[in-house]
Structure formats: structure tokens, C-alpha cells
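All protein chains of the complex are present and in place, except for one that has been dropped.
Labels A and B are assigned to the chains in the order they are written; within every chain, residues are numbered from 1.
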Amino acid sequence: MIRELKVGRRVFLKAGAGLAALAAFPLGLAPGAFAEEPVKGGTLKLGFSADPAGFDPARGPSGMSHVVIEQVYSTLMSVDPDAQPYPDLAEKFEQSADGLEYTFHLRKGVKFHDGSDLTAEDVKFTFDRLRAKDSGYSYGSQVETISEVVVVDPSTVTFKLSKPTGPFLVYMAFPGSSIVPKKLVESGHDLNSKPVGSGPFKFVSYEPRSMVKFTRNENFYETGKPYFDALEFHLIADITALTNAVISGTINFSNEIPPKDWQTVTATPGLVGTTLEGSRYYWLLMNNTVKPLDNPKVRQAIAHAIDRSAIVTGVFFGQAVPLKGGVIPEWNWGYAGIDYFAAGADPEKAKALLKEAGLADGFTTSLTMASSFPAMVAMAPIIQANLAAVGIKAEIKTMEIPRYWDEVWGPSKFDLTAMYWVSPLADPDDFVTNNYACGMAINVQKSCSKAMDEALAKAKSAPTQEARKAAYAEQQKLALEEMPIVPLVNSLILTAYTDKLKNYKPMRTGFLKTLKDAWLEA
Amino acid sequence: MRNLILSRLLAFALTLLVASSILFVAINVVPGSAARSALGIDATPQALARFEALHGLDRPLVVQYADWLGRTFTGDFGKSFQNGVDVGPELLRRIPVTLELAILAFLIANVIAIPLGAFAAMRHQRIPDKSISFIATLLGAMPNFWLATLLVMVLTLRFRLLPPGGYTPFFDNPILNLKQMIMPALSLGIVSSALLIRIMRTAMIEVLSSDYIRTARAKGAQERVVMLRHAVRNALAPYVNVAAVEFGFLFGSVVIIEDIFLLPGIGSFVLVGIINRDYPVLLASALTITLVVLIINFIVDIAVGLIDPRRVTRHR
Partner (left out) sequence: MSAVARKSFNWRRWRLVVTGGAIVGVILFLAVFAPVISPYSPIDLDVTQMLRGPSAAHLLGTDELGRDVLSRVIHAARLSMMVAILASLIGLVFGTIIGTLAAYFGGAVDLVLMRLMEILFSFPAILLAIVLMASLGTSILNAMIAIGIIFIPGFARLARASAESVLRQQYVEQARAIGMSHFRIVTREILPNIVAPLLVEAAVAFSYAVLLESALSFLGLGAQPPDPSWGNMLNTGRGFMAQAPWLSLAPGAAIFLTVLGFNMLGDGLRDAFDPHLRDE
């Protein structure tokens, strides 16, 4: 039984106030971070809990690999803290009117860490390599619309696409699209263990489950940057230990602070904490092929029964935002502004929907969670209680992640389950296609709707951003009608760092590209 | 004597072989695909299949076993599924951590147990004996992971004396290293000492009531000298036998303690292997721990056999 939130609001308001403050100041102009002279020097020590799985952009699927790749390599485009793409390696670019051709003009004088020049040949080589049949590239869907890469001259390259691809520029900013040195790779160099790129930091060493070390690239194409002499990625698998390391000053940066320790961390003298709404969203999956979950009314009932604010308080200690409409978050240009859910539960509406579906007395079902995610474990009893309040009896089953993948997720053997996803691209398409399109890897709820697929395709290939935005609004409305999955909350990115770190702007994508612009005070 | 060593050596080899087979089978039937653990939530079926082919997971179990056995004997422990790095070197790096923990814990256990046990025996049936026995009972019932939690609460959170975990190599910073090791070693050592106190006490009691001691006492030597020199020394023989076996047991318990205190030893390596379904890691670390325990037992067997042929069979 869940009683009304009273105390919860206090915590909630605090988080809300924080967000409001950030919204008031356009990102990048947070007070105290401007009109200061950059200081060269120092080593920034960051803490991460996961180990990277290789450093070749074409290989490593793991998020942590990308964090490393991002510092060592460069991409044609990059995304800014608000997830808007801008030309990076490319000085400028042109897009053809029909959206089938993109021409990038590369900066001049860019060098790889081994001293060789970066030219259009390397760009062509990079993408041919990704598109190769046996490349094993996990994100092949990003490059599948590229039909040809043409070297116009040493600093100009044209991409010919087979059909208009809305997120194309964002794809060019993806770590997997990092430009690799053609000559080095062809000579047999193994990028997976010794990455060589043109990014702000050079790779020095990797000690498994312990440390990744970087040193400044003195020849970085953004003159004067980066400011740090070196970077250290401390790999601390245990989150509690990671948090302790931040508090004790052993490391001075982490964006993985667990919500339950946020108060303690931000109250520590010498530390600064920022919260940012990013793209880490949680959703409840219902097996669309199992009765009675195959009835959209039942699914909608479940969606209305859930008390998102209780999840925000109980699971994320206030450090999350309830998803009241579609899964595309508020800060994104694709946000549809649909207020479909209240922050709390609406058991009356849920019961009414169940009645319409002919299940006024409720039904019995099961909720299977992966026990290795503390958030899931904490969420399960709340969801169970929410459902019980409308007459749905859900039995909770939990198992550790590897078994969960194999026995529950892979074969879609579940009634209800929950998952989270961090969208690395922050293009609206990335938020929705994976979940809603028929047959996608993450669509294990097995929802298959022609209308949905059409809406998604239309939104992806619409010619202008305005057209895409309108199309996504339609798609999200459709998503709420069909309700194949239930959007839950978007958990905030909690970053804590030493107060000596200046000009650091956290990114909505959760990546750390902006480190090259930051410096450590003496 | 040579026969003893040879027969024990054979038994050791056989045990090792069977043990490794058991581990191999157990680990490879572990449900939960290694591929998906390594590749993550958005892994496509093709990527999964490719991973399995790459690591030979699609071959029949017997073939995999033979291959693994062969490679292990040549020192190749395979590559971690998680990060593709050779398991062998990382294993070697972790061994000193576990050794330091086990040895320190064992030292603590003995430093507590030998004097207390001897003292209790000397004051047999009187108050010191009863209190020591009672304390031993309490200590023996304590789960070592709870003791660890209590120690952290008091020594780290309340008094801020010691770090909550982590590891710095001894030669990098001896003071910090010891600070980091003291609580883990205490957690393991104190609980182990409970059994050892009793063993020492029993052994001493037996020795103290023996004819040999009575003779020595009758000769008029000072009681103290009699006790300390002869009794303890004689009690140590059966004590060492059990203590060595207890060391093996302690060594197996490092898994939990290393996890709690974030010590990058072999014990936590086992957990890394299990959580990530990283078979090469799991196999290598589980086998290493088992191997160490087997070696200890082997040495004890030989030593006991040499010292006192009557006590050839281990008990417990």
C-alpha cells in the first residue's frame, strides 16, 4: 500500500529548483564559469565503474569503450552539451537539397598521434571499414544508408546516401564513427589494444580493471587545447567505493554518483555537483503477445496505474524526472510536450480502462527484474504495489543479469519487465526507433504495428528538422495510444567534481567531450 | 617415506585433475550467456553468434575441455570475455594481494589463539578457561562478513581511522597498505581464531596431563619453564596439523572479504568472473584458489607423515 507523498515533495522541489536554475541560465553560462583565464596543467582523475572492452571504434560496443574512444579519436561532427551537432573535424559541410549527399571540408593540418596527416583518404577508409560485410560493427544501422564515400580531394569528402537520413549528422558524431589512420591500420596495427587517433588526448596505457591513462595531444587541432597535462580513468567496479573515492578526493570527477549518495557527495567541501537531465530513461515492458497484455486498453491501464513520483522518490531519491508523455525528454528538440500522465498514479482511470477491457476484477501476472540493477530491484515492489491498487496481482521474480539476458530478455519470456537505456546520440530517432520499431533488438515486448513503423520511418527521413519534429509528435501520440511499452522516468545525470575544475559543461548525452575545454585551477 | 611422498603426489595430481573437471563442467553449464554479458543490451543475434564462434563456445563441451586443459598446462589461461585481455598476467598480479590477506589473517588468528588457548588450558576448568571458551564460542559464531561490516562502521565511519577499502601495493606505501589490510585481516583472522583457540586448548590439556610433563615437573624444574617450553612445543604438533587445514579454509573465505574491502585479489576475481559470466576469468581464479588449498593440504599431509607416521590421515 502506498500512502500519499508528503515528505517526498520536499526532496522533489529541491531537484526541481536545481533544474529550474539550470534552465534559467543557458547552458555554458552557469555563474562563475566564465571570464576566467584557462590554466594549462594538472591531471584530472575520473572514476568509472565499467571496464572498456577494446578501443577500436569499429569493434567496442561497450559504453565505456566509447568514453575512451571519444578522447583519443576525432569525428567529422560532434554534439554540443545540448546534443546539437556541430562540425568538428570538418570545418564546414554542405548538405544537398534532396538530403542524399553530404560534403565535408576537413580542417587543414590535422595530424594523428603518430605524426601522420589526417586526410580524406582516412575518412573514406574509416567508413568503408565500418560498412564492410564482415566488420562486425554493432551499429551498422547507422551506416547502412551510406552507399558510397568519395574522396574529392585530400581535404574534401562526399557521402552519397541511398535515402534521406535525418540523424545522419548525429551519426557522424557517434564515437563509432571516429576517424582511424588508414596507413597504420593497413600495416597491421591493432587499434583495439593501442588506439591511435587525432583527439585531444593520446592513449598511454590500460591496466584491466584498474586504470586507463592519457596524456595531452600537443598537436591537437584546436590550438591551446586541451588544458590538462594528463587524464586518468580510475576503474572502480564497486559504486560505493567509487563514491567514497570521490568524497575522499582520491579521484576528482565522476558522473556515476548513485542518487542515494548525492546529498552526501554534494555536501562535501571541495566538491561541486551538477544535475542534468539527459537521456537515461526507464521503461516498463509488457509482453504484447501474451494475454491479457495484448490488449492496448490493458496496457494503458497499467501505464496509468504506475506512480512515477513514488519511483522518483523511492528509487532515485528525487534525482529523476517522471516521463509524462513520450520518451523523448523535455530538453530535446523532438519533445512533443504531451502531458498524458500525472506525476502520481491515476488508479481510477486505470480501473476504468480495465473495466472497458472486460477485466474489472483484475488479473494475475508476473514482473521479472534483473537483480543486478539496484534501481530495478527498488522499482519492483513499487510497481507491484501500484498494480495491486487496481486489482492486478503481479508476482515479482528476480535473477542476476546474465541469466536474465538469456532466459528472459532474449527469448522474450516475461509478462512484465523493466529496463533502462542511455541514448548516446540524443537524436529523437535514437530514443524511439529501438523501442518501438518492429523487430529491433530492444523491442523484446514484441510489439509490431505497421502504423508505428511508418510513423518512425517518416520521422527519420523527413527533410527538415521542423518536419521531423512534427512527425515525432505524431509518433509519440501513437505510442501513447498503442502503449506497447510504458515510459517511466528519466533519471538525472549526477556529476560531481572538484571545485578546482573550471569551465566544465556536462553533456546531455552523458559523454565527456567537453573535457577538452575545461581546466584545473592551480 | 618416498612411497608416502609419491602416493600423496599421485593423489594430489588426481584430485587436481578431477577438481578442475568439476569446475570446468560446472562453469560451462552456468546459465546466462557469456556473449550477452560481454556485448550488452543492444547486441544483435549476429554479434552474439560471432562472439561465441570467436571464443569457441559453440564447440562440444569435451572438445572445449581438452583444449582448455592443454592450454592451461602451458600457462595460457585464455583471454577475458569482457576486455579481451590475457587472464594470466592479471591473475599473477592479484595473487600477492590474496596472499598478503591470507597470511596476515592467519598470523592474527594464531597470535590470538596460541596464547589464549594455552592460557585456558593452564587454568583448566577455572574462570579464565571458562571465559576464554565462551569468547571462543561467540567468535566462532560470528559471520566474517558481518564482523567486517561492524569493523568498518566503527573504525572508518565513526572514528575515521582506517580507509573503507582499496589496495595499495606494500612497496608503494607500506603504511597505507597495512591500514587497508588490517580490517580485512581482522575479519578473517578473528573468526578463524575461535576454532584455533579450542584446538590449542585441547592439545595443551592433553599434553599437560601426559606422563612426560609429570616427569619434568617431578624433576623440580620451575613450573613456568616446564609449561612454556615443553608443553607448548608438544601441543604445537597436533595444533599445526589442524591450523594448516584451517589456513586452507581461510584461504577459501577470501572471496567475500575481498569483495567487501575491494581488494583486487583472486577472490574478487572469482566474483568478477561470475557476475560477468567471464568463463576464462572464473575458471582460472577458482582453480587457483583450489590449487592453493590442495597444495597446503598436500604439504600438511607430507609434513605430518614425516613427523608422526601415526597421524597420517587428516581429520575434519
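FYI, a residue touches a chain if its C-beta (ideal position, glycine included) is under 8 Å from a C-beta of that chain, and two chains touch if they have at least 3 such contacts.
Nothing here was measured: the structure is a model prediction, and the numbers come from that model.
The chain omitted from view is touched by exactly one of B:82, B:187, B:234 or B:290, namely B:290. Among A:382, A:437 or A:473, the one in contact with the hidden chain is A:382.
Screening B:104, B:255 or B:304 for touch with the missing chain picks out B:255. Shown as candidates are B:29, B:62, B:127 or B:175; the residue that touches the absent chain is B:29.
On the side of chain B, the interface with the absent chain consists of residues 14-15, 18-19, 22-23, 26-27, 29-31, 137-138, 140-143, 145-146, 149-150, 152-153, 157, 198, 201-202, 205, 248-249, 251-253, 255-256, 259-260, 270-271, 274-275, 282, 286, 289-290, 293-294, 297, using the contact rule stated above.
Take chain A: the residues that touch the chain left off the picture are 1-8, 240, 258, 260, 264, 310, 313-314, 371-372, 374, 377-378, 380-382, 384-385, 396, 398-400, 403.
One rule holds for everything that comes next: only the chains that are shown with their structure count from here on.
Looking at the complex, you find that chain A touches chain B at residues 51-54, 61-63, 136, 138, 192-193, 208-210, 236-238, 241, 244-245, 248, 250, 372, 400-407, 409-410, 419, 421, 434, 441-442. Of all residues in chain B, those touching chain A in their complex are 30-34, 36-44, 46-47, 50, 80, 82-85, 90, 163-166, 262, 264, 272, 275-277.
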